[in-house]
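The structure is given below, and queries will be raised subsequently.
Removed from the display is one protein chain of the complex; every other protein chain stays in position.
Let's turn to chain A:
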Amino acid sequence: MGGTRFIGIFLSRLLVKEGHQVTLFTRGKAPITQQLPGESDKDFADFSSKILHLKGDRKDFEFVKSSLSAEGFEVVYDINGREADEVEPILDALPKLEQYIYCSSAGVYLKSDLLPHFEIDAVDPKSRHKGKLETESLLVSKGVNWTSLRPVYIYGPLNYNPVEEWFFHRLKAGRPIPIPNSGLQITQLGHVKDLARAFVLVLGNEKASKQVFNISGDKYITFDGLAKACAKAGGFPEPEIIHYNPKEFDFGKKKAFPFRDQHFFASIDKAKSVLGWKPEFDLVEGLADSYNLDFGRGTFRKEADFSTDDMILGKSLVLA
């Protein structure tokens, strides 16, 4: 389900390479295939000739049920599911389903003073990601063979969530990087290609049956550290970092910073020891990969918007 925006673009290629027959269920808003920066013409042609498309809206449950049961898929990768009700028609359509592989989120974990989050930790039924939790619970209750992966912050070329892009815009413009509070908050980024490899590793894997795995980078990073890592990755000089107290501002609906203002990281020990998976990219390498194949070539998803930065910098100037 999905497959034409970010994670699925990389995952589908790996699956096709392994010889699986892959169908992407999307509304067709994004091109079904697009040549990736750095992808050879031959590889792209090969991929394009093999990938299949099923056009539809996954919110149209009747259509989902009828179209999927007509095809009789053995495995479902649900990359863009948000709510449990989206999953039911899929399960109803495929009674002989061998595995349902779900892209969940580490955002389901209940905030804690003790970190990192492990897969056994308490989850937050009230979180913004409760749809993901409800989906996981539904999978458990239906008795299907499921696997759920919980990424933290995903990054890499074609990222549509302005994670690294947010820093790159400011670095390119030679602007200071405004970071809320101490800048010591710790977060964790995972490269989309490493996530795609994890998704492939769990396919038909007994050890992944009815298991949840955190998937992200091997190390965690402070907000300040991330700004510096982005600069290093893009060949920019070390940035000027301005810390500010977000409570002193009213940003309206705008987000002044792309990360949650708290420590947020998860242990990937389980995936490493059970699946034998480990991330190939370290942070600076991964950010460089993203920069070289995307932002550094002049492509990005969201235009730069420095309005919140200017509010912060304006006040800093006044105080200084």
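Observations
Simple rule for what comes next: a contact is a pair of C-beta atoms (placed from the backbone, for glycine too) under 8 Å apart; a residue touches a chain by one contact, two chains touch by 3 or more; residues count from 1.
The rule is simple: contacts and distances are computed from a predicted model.
Of the names listed as "Chloroplast stem-loop binding protein of 41 kDa a, chloroplastic", "Actin-related protein 6", "Cytochrome b-245 light chain" or "Anthocyanin regulatory Lc protein", the one that matches the UniProt record for the absent chain is "Chloroplast stem-loop binding protein of 41 kDa a, chloroplastic".
Check A:161, A:267, A:292 or A:308 against the missing chain and you find that the one touching it is A:267. Summary of contacts with the chain left out: across A:17, A:55, A:128 or A:219, the touching residue is A:219.
From the options A:24, A:215, A:229 or A:275, the residue with contact to the chain not on display is A:229.
Where chain A meets the missing chain, the touching residues are 113-116, 181-182, 184-186, 218-222, 224-226, 228-229, 263, 267, 269, 273, 283.
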